[in-house]
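Excluded from the complex is one protein chain; the other protein chains are retained at their positions.
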Amino acid sequence: MTDSSKRKIRMGMVGGGEGAFIGAVHRMAARLDGDIELVCGAFSGDADKSRQFGESLNLAPSRCYGSYEAMMREEAALPASEKMDFVAVVTPNHLHFPVAKLALEQGFHVMSDKPATFSYQEALQLKKTVDDTQRLYGLTHVYTAYPMIREAQAKVQNGELGAIRKMVVEYSQGWLASKEAEDGKQAKWRLDPSKAGVSCCMGDIGVHAANLVEFVSGLQITAICADLTSVVPGRRLDDDGTVLLQFDNGSKGVLLASQIATGEENNLHLRIYGDKASIEWRQMSPNTLILRDLHGHAQHIRSGVGALHPQTHSAMRLPAGHPEGYLEAFGNLYAAFAHAIHEYNSTDKAARQFVPGINEALRGMAFIEQVVEASNQHVKWCELKQGRTV
Amino acid sequence: MTDSSKRKIRMGMVGGGEGAFIGAVHRMAARLDGDIELVCGAFSGDADKSRQFGESLNLAPSRCYGSYEAMMREEAALPASEKMDFVAVVTPNHLHFPVAKLALEQGFHVMSDKPATFSYQEALQLKKTVDDTQRLYGLTHVYTAYPMIREAQAKVQNGELGAIRKMVVEYSQGWLASKEAEDGKQAKWRLDPSKAGVSCCMGDIGVHAANLVEFVSGLQITAICADLTSVVPGRRLDDDGTVLLQFDNGSKGVLLASQIATGEENNLHLRIYGDKASIEWRQMSPNTLILRDLHGHAQHIRSGVGALHPQTHSAMRLPAGHPEGYLEAFGNLYAAFAHAIHEYNSTDKAARQFVPGINEALRGMAFIEQVVEASNQHVKWCELKQGRTV
Amino acid sequence: MTDSSKRKIRMGMVGGGEGAFIGAVHRMAARLDGDIELVCGAFSGDADKSRQFGESLNLAPSRCYGSYEAMMREEAALPASEKMDFVAVVTPNHLHFPVAKLALEQGFHVMSDKPATFSYQEALQLKKTVDDTQRLYGLTHVYTAYPMIREAQAKVQNGELGAIRKMVVEYSQGWLASKEAEDGKQAKWRLDPSKAGVSCCMGDIGVHAANLVEFVSGLQITAICADLTSVVPGRRLDDDGTVLLQFDNGSKGVLLASQIATGEENNLHLRIYGDKASIEWRQMSPNTLILRDLHGHAQHIRSGVGALHPQTHSAMRLPAGHPEGYLEAFGNLYAAFAHAIHEYNSTDKAARQFVPGINEALRGMAFIEQVVEASNQHVKWCELKQGRTV
Partner (left out) sequence: MTDSSKRKIRMGMVGGGEGAFIGAVHRMAARLDGDIELVCGAFSGDADKSRQFGESLNLAPSRCYGSYEAMMREEAALPASEKMDFVAVVTPNHLHFPVAKLALEQGFHVMSDKPATFSYQEALQLKKTVDDTQRLYGLTHVYTAYPMIREAQAKVQNGELGAIRKMVVEYSQGWLASKEAEDGKQAKWRLDPSKAGVSCCMGDIGVHAANLVEFVSGLQITAICADLTSVVPGRRLDDDGTVLLQFDNGSKGVLLASQIATGEENNLHLRIYGDKASIEWRQMSPNTLILRDLHGHAQHIRSGVGALHPQTHSAMRLPAGHPEGYLEAFGNLYAAFAHAIHEYNSTDKAARQFVPGINEALRGMAFIEQVVEASNQHVKWCELKQGRTV
């Protein structure tokens, strides 16, 4: 994780004001490696609040905007040496698309929180905008950026697991288990179909699980059997669900997601079983990857320990036994995105490879919408209709 | 685990000769508490082998039989003070029913390995035989006999979890992951439809998982969505499967079972999420039960530590920190069965409560057969047609 | 763990009546493999109580004795085909020696709980008696009999760790942390110098730790720096202590033992660091042995999984993932002792190798007494004066 020795990349932010969780995460992640500085933001639809919040971040008042439209317009008018390079989109879901679209059209690169858009239809339009503007688009599927996930992906690619036969990915949380929890700021918009989209649980965390299993395995989900539930009475969106999976190599899998799993924190857990070996990874103990072979040897591969693949090394900042966590993984995405911006005009597109982008955006929105549809079908299996490229 | 102070209960065994795994387990479990002595056996269809094996167990040669028919006939003719009290049936599945039926008809109690029979139809006949003969019938669903599973059941019954909303039970093994594994004695009959029945994975381990989730929750599975697979080419029976579950209180669940999960040992893992709290238990670390509440407190309840429910205490033999395992759990079933035989003529049927019996036999066979049927359906959900009592 | 196919070995027991913990453990361990049957006992100094207790174990009343002297005398007078083969000594410490001595002199083999005797002086006398009578003497240092400890020992012997440089062994319990705990039957005699000897904590558990570290490493403690404490006010014996160790290869180590470590169960934990690799084992998760090498690979070796050393295999009864625990380890000692009795008249002394014996008895008593003495010294290091053979 060495610095590229060029100027700092300038970031603007839409959303992420007082009380937001993910905005602060994006800011810390962007700061971590010293490649990026926050220069402006539209933190709130209330211009005063936005300014006050921006000042608390040491921003110039003139660059704290009362709307994202104003921000795009005014930043675009600034000299090239001053204006922001990219926008971090950290609003509720329904604003992801309009903000990203306008930013791209004004010539800015975009780093968006997931899910990419409110609907699959919007994702298709976003794809068109990205293609038309040729700006960079990144999507913060943060779990793909953990060092041990990179190691897992490398092991699959190198054939260390053999042919993949079965995958189980689970993402369990308990924070929406009670009715009372619905009053929280984070809960409110996620349970509101006008802001979250067609799904709460699948849109918020199921899509992470689906993305992760495809990222590590290199396989694509081709068919789904879905069963979503609104467990807590009165909810209009799912808060729990299971999806049986078929992959394009003929193997099967299971995806479990829940926000009502009382007592679970942020339990993302991935297992991939090949015909030679298997891997197991847990987000809450992210610096360990367990590799088990057919003959029963269980190796605990640890971040910073022994011979790891190059893509793993480039995702670590510390020596063995010094735990890295969620912010460091998030920082890996920002570091890669900053690097991609630096290399934007070069012919080398390799720099973009570790930032999930518009294809993952499409896959994710296809997954969310079709899982909801499949859950309403009486037939068991439904085709998942979307390839990696549209 | 105090001794009943009466004479030792006399056990005969059918199956379990040289090279068998589960026969030795039954013998060790039966010995553990000193209430039972093995007095006879039909360990092999070859009379010489049966006798040699019996002698290695210090049995009298005259009571080592060359067939189970001979054993039933000759034991029945012995004086009451000598003849066996019950038969442990540890053969491959296809013999469970004929052996048990004959034993019951000859007046012997029966302790059978699972699954109870070869087919659901046989299970119905077995039920009739049990009803007709009024002998005791036990089924070794061993996992219900771990102390911490008893504790979990008590917590559910006492309402400590609140209303149950979601259950996830998994049973993963990797021992059948390779083609080569099929040559082993244990594998051969399990993969042979003429000996195992309609299922390998669900019949061997899935049924344990289904039994466990019903035992602890006190709920019954009412509908299933099943997807079974023969992952390793050439197999005629399933070696992997997932079943979505609906329970009679309206809650949902997931059951995952696999014998091709490379590197997994005997990973039985149960989670029950209520609206107040959840529990988590792992068979491979059986002396810990994790209880998590809505407010996030995670308590690690340990065998032998602190205040536990009486049914938990009666399932433990050692103080805290002295690990008990699979044989001790198995021994709990045998101890309870021996106690039930001692109390056979009493009016107190409470003694039988911790031995799974004919109802679990029927539930299990219904589950196995209907999961196989449901897996072949295009429709998502199928009713599971069998109540606790037929 | 196959049966030796000969007659069952006949066991008598001194101690272990109502309310005792370790007596029941010895009986269960002796029963487990079917090689041993309990035929007589002196369970209490009160003849009625002894008889009642023996009857609860299905013993003949004539063989339930009111004193160990009566038992030795009357058993010795029985025909060879009836009398007990060996005595299990499970009394408080102060009786270990007189019971064992009388038993040996009457021609019986002896399996004794630890510590072997009340004092080192007694241990020397016991050694003389064993030499004079040429009977078998076993000492239940049970922790040496866990499969993964056998594996660890084999790895050290095979040089897989390289030269040993440092060892840390800890044995922490919390059961004596409160004043109230002193009223329990187990606590009372252990804290009484007239019954326990010169030490409580070191005599009860520290000696296990010292034995284990020597067993696995094959090294001997040559010097000690000891600091024992009576933490809970009013106690006359130590309930906590730390001992710095020097070994005969020049390496060092640390032994920590405590009975007042609030909340600890039975936390015996061993680590051995060599110049090539290290091993780590925890009694409370006994089926895992962690091997870490210089290059950072951490392998979790599991009971029943993959290629293990023969001495490990012979200590296991179950396949991978079926947890074995304390009783199974204890059973390994009894199985080995029964085998040694069967082979008693053969020239092959190899059968005795896995039963700790009179040499461990001497080492242990030397360790206990000299640790207490060293703790009272102002000088840092004291020589531990006792070789493996006296």
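Letters A, B and C mark the chains in the order given here, with residues in each chain numbered from 1 onward.
The rule we apply is simple: a contact is a pair of C-beta atoms (placed from the backbone, for glycine too) under 8 Å apart; a residue touches a chain by one contact, two chains touch by 3 or more.
Here the structure is a predicted model, which means the values were calculated and not measured.
Judged over the whole assembly, touch between the missing chain and the shown ones holds for A, B, C. Checked against the hidden chain, the listed residues A:27, A:166, A:339 or A:380 yield one contact partner: A:27. Considering the full assembly, A:305 is the residue among A:277, A:291 or A:305 that touches the omitted chain.
Per the touch definition above, the residue from C:260, C:305 or C:384 contacting the chain not shown is C:260.
Within the complete assembly, residues 2-3, 5, 7-8, 21, 24-25, 27-28, 31-34, 38, 55-58, 173, 175, 264-267, 283-287, 302, 304-305, 317-328 of chain A touch the chain that is not shown.
If you put the missing chain back, the residues of chain B touching it would be 295-302, 305-307, 320. Looking at chain C, the residues touching the absent chain are 165-166, 168, 174, 177-178, 225, 227, 229, 231, 240, 242, 244, 252, 254, 256, 258, 260-265, 271, 273-278, 291-294, 296, 298, 377-381.
As a working rule, only the chains that are shown with their structure count from here on.
Residue numbering at the chain A/chain C interface overlaps substantially, since over half of the positions present are found in both copies. We define each chain's centre as the mean of its Cα atoms; on that basis chain A and chain B are separated by 44 Å. With centres defined as mean CA coordinates, chain C is found 35 Å away from chain B. Note: centroid distance chain A to chain C, computed from Cα atoms, is 55 Å.
Contacts with at least two other chains are made by residues 296, 298 of chain A.
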